[in-house]
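Written below as structure tokens is the structure these notes are about.
Here the complex is missing one protein chain, while the rest keep their positions.
Here is subunit A:
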Amino acid sequence: MRGNRTKMSCALALVLTLGGTLTGCGGDGGGGSGGKVTLRFTWWGNPDRAARTEQAIKVFEKRHPDIDITTSFAGFDTYKAKLATQAAGGDAPDVMQLDYRQINQYATSGILLDLGKYPELRTSQIDKGLLDTGVVDGKRYALPVARGTETMAYDATLWRKAGVPEPTADWTWDDWADAMRQLSKSEATGGRVGGTDPGQSEDVFEIWLRGQGKSLYTEDGGLGFTADDLTRYWEWCTGLRKEGAVSRAEQTTQMDGTVENTPLGRLTAVSDFNWDAPVSGYSAIVGEGLKMAPLPVGDDGTPGQYFKPSMFFGASAKTAHPKQAAQFIDFLLNDQEAGTILGATRGIPANDTLREKVLPKLEGFDQVISAYQKQFEGKFEDPPAAPPKGDASLQGTFARDYDQVSYERMSPREAAEDYITEAKAELRQ
């Protein structure tokens, strides 16, 4: 009888709100059955990550019969918009995967739980510099899951054929630009350009900036550079583009976040700057010759590169079961069995012991990535603090403003000033 009524009201809710309250019904049903605790866990990713995550969750549920985990996942952009909407409606999932750029906003808006209060969640195995990227106003709102760093992926076979000296650990941006010019001119590359125009990438700009001792943001969340810095960077990129050393606007604009649509992935360039995790995607296209090199350093040898937390786990401040949420995050981050199952599906694990355990078992390109990361251990400076609130759309603004430059609708100076104006408005300075 009662069941019938629940069904009825669920059906009615479905009719009236076309699904809006339906999730509410589902949640109540799960929570009410026999004192079992239900945690909602959401994340972004692909089917491979989904399969491994589900497998790890089964282990957790077996060990904690009183906890039920329900999951949902989506692509990054969809996930971001959905999570923001859920958070705005006061319905953030109990446990959620977060991006570096979401931490500050979510923490200061009271959406995230202070995980520092829960001893169930161990943090001793994670590098302190990396760990602190999840701290806002002295509270531990999120924990880094894995670390990533940028790289220049390149076709070493063509590079060698063109007779261009291969990148070294201490090459400068001038060395890089020379290599781009030589590669583009060489007959061995068959009309391919040296690399992707780095003007559209805020990530590369940040490394370039850090090589000069500056940063994207200051400690107090202001802009760490001026319109002059950005103008200089974009003028330099524009020069290289006009010389034909890097990709044309029509090629650069086709980039959509997948490796297949980068100039290197489309086989119209010999190299590309990217994060290390997606590089395995190139190996299927470029083949055996694919290698990874560190990004160039500043003129005086200052490295701009750093280990960045690739993603975080956080819990909702409104969760009814904070203790269980902490237990679950602890399991995902620190448990050996979970580590073995998850492997490098969210990046090379941030947990030191787990990393040592997982590394030898990694297969294929994950192995190359982990070796690439290992050479930098102890050499990088600490990562910058999480980007300030309001920065969420600036990465897009950066690429868009440079689009106006590469299609010659704005000068580097005009575009740089446009960016600074918009950035200041977003950061409410």
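Going forward, a contact is a pair of C-beta atoms (placed from the backbone, for glycine too) under 8 Å apart; a residue touches a chain by one contact, two chains touch by 3 or more; residues count from 1.
The criterion applied here is as follows: contacts and distances are computed from a predicted model.
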Worksheet item: Name the absent chain by its UniProt protein name; which of "2-oxoacid:acceptor oxidoreductase subunit alpha", "Protein-export membrane protein SecF", "Sugar ABC transporter permease" or "CoA-transferase" is it?
Response: "Sugar ABC transporter permease"
Item to complete: Return the single residue from A:87, A:145 or A:420 that touches the missing chain.
Response: A:87
Worksheet item: Per the definition of touch given earlier, which of A:66, A:166, A:228 or A:250 contacts the omitted chain?
Response: A:250
Worksheet entry | Contacting the left-out chain in the complete assembly, out of A:56, A:111, A:325 or A:359 | A:111
Worksheet item: Please identify, in ascending order, the residues of subunit A that touch the omitted chain?
Response: 15-18, 77, 81, 84-85, 87-88, 105-106, 109, 111, 249-251, 253-254, 256, 392-393, 396, 399-400, 403-404, 407, 409, 426
